[in-house]
Each structure stands twice: as structure tokens, then as C-alpha cells.
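The complex is shown incomplete by one protein chain, all other protein chains being positioned as in the whole.
Letters A and B name the chains as they come in the text, with residue numbers starting at 1 for each one.
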Amino acid sequence: MKKLFKEQKFIVLIVAIVLYVIFALLSKEFRRYTTIIQMLDFAYYVVLMAIGVTFPLITGGVDLSIGTGMICYALVGGFMIRNYHWPVVLAMLLSVLFGLVIGILNGTLVSVMGLPPFLATLCTCMITRGLGTLLVNKQAVPWPTNKVPEGWFHSIFKLTIGRATKIPTGLIPIAIIVIIMMFVLNHTRVGRYTIAIGSNREATRLSGVNVRIYHIAAYAICGLFAGLASIAYAAATPTVQPGTGAGLELDAIGAAIVGGVSAAGGVGSIEGTVIGVLFIQILKIGLPFIGLEANWQQIILGLILIGAVLVDVIKKRKEAAL
Amino acid sequence: MGEVILEMKEIDKSFPGVHALDHVSFDVKCGEVHALMGENGAGKSTLMKVLTGIYSKDSGSIIFDGKEIEFHSTREAQEAGIVIVHQELNMIGDLTVAQNIFIGREPKKGFRIDDKKMIEDSKALFDRLKIHIDPTEKMSELTVGKQQMCEIAKAISHNAKVIIFDEPSAALTEKEIEDLFAIIRDLRSQNLGIVYISHRMDEIKVITDRVSVMRDGTYVGTLITEDCTKEDIINMMVGRVIYEKPKEKSLVAKDAPVVLKVEHLNAGHMVQDISFELKKGEILGFSGLMGAGRTETARAIFGADPKQSGEIYINGKKVEINSPEDAVKNGIGYLSEDRRRYGVVVQKTIIENSTLACLEDYTNGAVINKGKEKEITEKFIKEMDTKTPSSDQLVMNLSGGNQQKVVITKWLVKNCDILIFDEPTRGIDVGAKSEIYKLMNALTAEGKSIIMISSEMNEILRMSDRIIVMCEGKKTGEIAIEEATQELIMDKATRDIVA
Partner (left out) sequence: MDKIKQNPIVKKLGFNRIVLVAVMLVMYFAFCALVPGFFGSAHILGALNYVYFLGFLSLGVTFVIATGGIDFSIGPVMFCCALISGYTLMKFGVPMILCLIFSVLIGFCFGLWNGYLVAYWTVPPFIVSMASMNIAKGLAAVYTKTQSVSWPRSTDPNGWFRNLVMLGKIPMGLIIFLVAAAICSFVLNNTKFGRYILCLGSNREAVRLSGVNTKKWEMFAYVMCGLLVGIAAIFFVGVYTTVQPGYGDQYNNEAIAGCVMGGTSMVGGLASIGGTVIGVLIISLLQEGILALKMTKDVQLIITGIIVIVAVYADVSARRRKN
């Protein structure tokens, strides 16, 4: 029990709950059911991105391309529906597949070609941003709305009955995904070797593990989840705007690090990341309700990211001093 | 003792410029602990690396379990049943004990790694070794001793027939060493062959059955442990021809002032309560075996690593040294044992390296006076006879000896009065070696004082005016050069650890 209290994710969870209570006390609007629904709407894609990026972060790398990548995949999927009347399922599949391909590309650049992860993914960030805009010819792409039959995919995340009744169905698939990914990280080779690579890549290689493949796999998972996130994003926003998406990766990476993933690699958990997302979303959605301009979110998010890494640095220094 | 399980015959191995192994033979029997001894650089590690497939041999043969074999990687050796427990542990700190033991060969149940079986198997291994470690604990949270036990468990889980321990006790406490010995005895009784590399004489007496000694890449001989004395072994280890005559008496005047005084220096377990004095114009030799704490002492004095306590006086005045910056300001220069990592910036030129420690003397305001810089560098290149086409040659294009001269130049340009030379001639050919010796003598004649850390007995006896011997992080002796002999130094350096 004492150990639990010392865990960063547990502390963050408490802080998130406290934060929620404070916001709820200060603002009547914040307490409303619709606010929770709205908060969840914008949390789905962040949580998917964050789960994905947890893997490269644990290997000691990072993926900066998830934000613009997600937009790119959403654009391409929506474009196929609108211009070529693809069935929605097929378009979703395309989005996810596209994400997977970019993820494998990132993994190859980092693992095989030996580029610094932040640099390689900064490049793919720009490339996906350009590519997305080019492929859809610079037009904003709306996915089908929930008023038309093709808009069924909205109910994956939010079931609307009548005009006002909204049920956050998205919690179910997200919960399933979280459980699956917890299993993957903790009980399969992919997860095990992701941690091992981040902890000591050379020792892992000398133990006979094909580190190249597993290193790529971590980035592939991240890309795949950016693809999944693109569907959630399309469901949450009426239209997908080309050229956007820069900065969205910060929400996800920040959440993962706040949730206890070490920026130096080797340490991290899915449940921690999810808690991190919860914390960041409450903060982001809550701040405007207590009269703080939305733009403060970015500043505070930046500071929180630095703060979370500093906690890690100080912890390590203390350990080294012992 | 059973039949011979592993036999290495006439193994020969050369590296460019070094004959590392000169027709060395070595064998291990089932159910015995065979010690492999020798000074630093005698070729023990190289021999084991040839055995486990890290190096390929030039000639000779290895017969294991009745068959001639040659491995190409440690993994192949492992699969055949020869496992090495390294000095530096190959562990993945963020995984648990069980996960470390089975990494790369996890038992599976469908997609899932069968953690339960892994934990059970680990427990069984630990039971067999009669040690108590929780397999679900994170590796990084164990003590070094327990981590080593895990390495051993991992070795056994490979169905090892021969286990090599490479200085296993270096980082262990006495209690842990006892546990380790219990395990080794147990493994011996299970008919495994064990190679035990160590410097600790008394451990050898306690745990081993036979002792083989190597010296300068050659095989000297094998003794039955029971029948030999510590002196026998030391004589075999040091019995090399001394090419250079040792210094007969100290060249330092009796009344020479003390330039550096260190009192009760403590820094981690490798530096415990070290006190000594360095006189003007003296070469103070620091002798001891690998891991005796000499480099750590030097780094603590120089401020490169934090120290817990202790006082340093320079010319009788107490000084605070908390960083290399402070040390350099006080006129101390440090020549590291690892030249390429800590000494030179290889991608930069000789000039840039030479003035690195005192750039402020070669600048007008913030701007570097390149003419002056070149002038001083070329003066030293000439004086020290550094072999280079020009002063703006990149240091990576120089030979080891010349790189070393560049580092020395750096400290001379700074005009440091106290120089710490940590293994100044490591990896340097014979010619360059004697040049460095000449240089050191010239420096002390000028009134500079030198602390020389060296693992080479020749060097210590030839160069030092006085010798301090360290062992296990403690100062174990201070010997005037007039009284110093190889045997005396080795005796102090291998002080009894286990009673």
C-alpha cells in the first residue's frame, strides 16, 4: 500500500481528481454532463495517441509525427469516402494502415539507419503534414456526420439518441484497447523487449534478441495507434483541416511523461499514460471554465512537461547520490 | 576431480603490435575450481574471450567435451555449455530478475509470455543455488552481490558445463563472498568445471583446487593449491625479467617541501580514508591491482567525482576542490587512463587540445590569439618530440604515444605543478614509453611533482621515488624506493581479505 502511494501515476490520479473537484466547485458549467461528454470526445484521440507513443518513449526515443500524422490519416480516409464513395469501414482501415506504414518508416529510420529519434520523427512530422494536404488537394475534409447512415462510426464513441441524449459509448472500446495494450506491454515479447531496449539496448542484443525488429515494432505500434486516433479525431471534429495537427503530439507525449514514462527510457505503463491523459484533459478543458483563456493551456502544458521531466531527473540524481 | 572437460592447447593470438597470447595452454576438469591468475594485462581476459568466441584465435585448438570446437559468439558458447559471468554485469535494470534470466528465450503460452513458469523456474534455480532472491523484484533494486547471483543463475539455466567467473568478488561484501563461495562449492559438487579469475590471494587458497599463472601473454605454470604457498604464486606472477634497472634511491631532497597533502579522503567504497603527502620534485608511484581504487582516488582529488569527506592542502594551504575547474585553478593536471574518452578531443587539432585547459591565457578578451597558440604548441611539439606533420593535425590521426604527449602538453601549457599520471604508458609502444619516462624525469627535475598510477611493476620500480600501495580502496602500504621489491609490493597489493 505504501508503495502505491509513492507511485507517480497514483499521485497524478489523486491530483487529477482533486483538480476535477476544484473545477467543479468553482464552475457550475463544468459540473454539467455535457462538459464530461465534451471532455471525453477530445480525450479519445489523445488517449489513443498517448498509448501509442508510450512505446517509443519507453525505448528511450520519441515520436513527434503522431499529431500531424493523425490529421494526415484522417484526411486521407475522409477523402476516400467523400470523393470515391468508399465504405466507411474501408476508409477507416486505410487510415490505420497508413499510420502503420509511417510507424514502420519511423522505426526503420531510428532502428536500422540509426538517426536520432526526435530528428527522424520531426522530419516525418513535416512530411505527413505536407503529404496530407497534398493528397486531399488542400481541401478540408468532412467525415460523414452522425445524421446520415454512413455516420454510424460516431456511435463507436458517442451514441446520440434523439436530440439531446448522449451516451459515451467510446469508453467501452477504449477500455478494451487499454486492457489489450496493458497485456501487450506486460505479457508479450514485444512489450518485454520494448522495455529491455529502453533499459539497456546492448545487453538486450547480447541476450540474442533481434533488437532491430523489436525496436521497429515499438514505432509501428505508435503509428498504428496514430491511425486509430485519426478515426476518433474524425468523430470528434466536424471537419478535418489540412495543415493542422502540429502541437497535438505534445498532449500525448506530455500525458505519457506525466503518467510516469521516463524520458530516459525503460520505465512506463499503459495505465499511467491513461491517467496522464485524464489529468491533462481535465486541466485543458477545465481552465477556460475558471476564466483562464484557452491559450494558457499551451503554456501550462509546456511547463507541466518540463516539471514532469524534472521530477524524473531529480529522482535519478537522488538515487545516484545514495 | 573428474576427467578433463575443456582443454585449450597452444592458443596463439596477436593484435596489431601486441602478441597477446603466446601458445598458451589451459585445461579444466569436471568438479574442480581452477584459478587463473596473473597481473593486469597478463592475458587472462584475452584467453577467456578467445574461449567464448568474442575473439578468434590465430592458432591452437580448443577441445570441449571430447570434440574440437570453435565459437563465433558468446551465444554459441552459451548454447554449448560454456558461460562467463562477467565483471561488468550484463543486466537490464528495468526488468525483473526472472525476466532477465530468461530474456531472449521466454517460455510462451500462445501469444503470452508464461511469466508464471519463468518465476517458478527461477525459483527452482535459486533453490538449487540455495539463495533467496525474489524473482519478481526489479533487477536494478538488487545489491551488486545479488545481481551477480542472478548472473550465475542465468548461467546455470543454460545447462552450463563450464562456468567462468571473471573477478566475481571485486564488488562484493564479505558476507556476499561467503555466499558466492558456498554456491561455487555446490556447483563443484555437481561436477561442473569452474574457472575462477581473481587477484585475491586468500580467496584462491580457500576456494580453488588448482592455480594456473599467466604472465605477459604466456603460460607460466600450474600448481596444486593445497601444496603451494602465497609466495610461490607471487613469484610465478612477478618473475618476469626486469628490462630496466629499478631506481636505486630517491632523487628527492630530504628537506623538499610538501606540495600536496591529502588527508582522510573518502569517496564511495573505492576510496576509504586515504592520506598521503607529495613532495616537490617527487614521483610518487601508486601501485595496486585492478580495482584497488587508485583511479577513483585520483578522480576524487581532481574533483572529477564527488567526495564525501577529506581535506586537500596545496603548499600547506587548505583548498576546496569540488570540480575539475577548481583543481586546474590550483595547478593540478590529470592525465586519464582512458585517453580517448577523458583525455583528448580526437576530432580536434593538436593546437586546440593543447590550449584547452588554459585558453584564457591565449585570448585577447574573448578572441583567441591563434598565433600565440600555435607558437606555444609548436614549441612543445619540438620539446617533446611529438611526431606529427603539423600542429594543426587532428589528434585522431596520431599514434597512442603521441596522443599521450598531447595530453601532457595540455597540462604543461597550463603550467601545472602537480600532475597526476594515470597509467601514462598504457597502450603505448616501447619506444614512446621510454620517451615518456624521460619526459617525466625532466619534469621532476624542473621542480614539478608527479603522482603516477601504474599497474606495471617495471614502471613503478623504475620511475617512483616512493610507492604507495592500495588494495580494496584502502592504502595498505607506503614503501621507500630503496626498500621496494616486487614481492613486497605484490604482498601489500593482495592483502588478505577472507580470514
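Heads up, the rule we're going with is that a residue touches a chain if its C-beta (ideal position, glycine included) is under 8 Å from a C-beta of that chain, and two chains touch if they have at least 3 such contacts.
Since the structure is predicted, the reported quantities are computational estimates derived from the model, not experimental observations.
Novice: Can you say which of B:334, B:380 or B:421 touches the chain missing from this structure?
Specialist: B:334
Novice: Based on the whole complex, identify which of A:8, A:124 or A:230 touches the chain you can't see.
Specialist: Selected residue, touching the omitted chain: A:124.
Novice: Looking at the whole complex, which of A:15, A:115, A:171 or A:213 touches the chain that is not displayed?
Specialist: A:115
Novice: Contacts of subunit A with the missing chain: which residues?
Specialist: 62, 64, 109, 113-116, 118-120, 122-127, 129-131, 133-134, 138, 243, 246-247, 249-250, 253, 257, 263-264, 293, 295-303, 305-306, 309-310, 313
Novice: Pick out the residues on subunit B that sit against the missing chain.
Specialist: 302, 304, 323-325, 327-329, 334, 336, 341-348, 352, 356-357, 359-360, 363, 366-368, 370, 410, 414
Everything below uses one rule, namely that only the chains that are shown with their structure count from here on.
Novice: Measuring from the mean C-alpha position of subunit A to the mean C-alpha position of subunit B, what distance in angstrom results?
Specialist: 47
Novice: Residue numbers of subunit B touching subunit A in their complex, please.
Specialist: That would be residues 74-75, 90-95, 99, 103-106, 108, 111-113, 115 of subunit B.
Novice: Of all residues in subunit A, which touch subunit B in the complex?
Specialist: Its residues touching subunit B are 183, 187-189, 192, 195-196, 198-200, 203-204, 206-209, 266-267.
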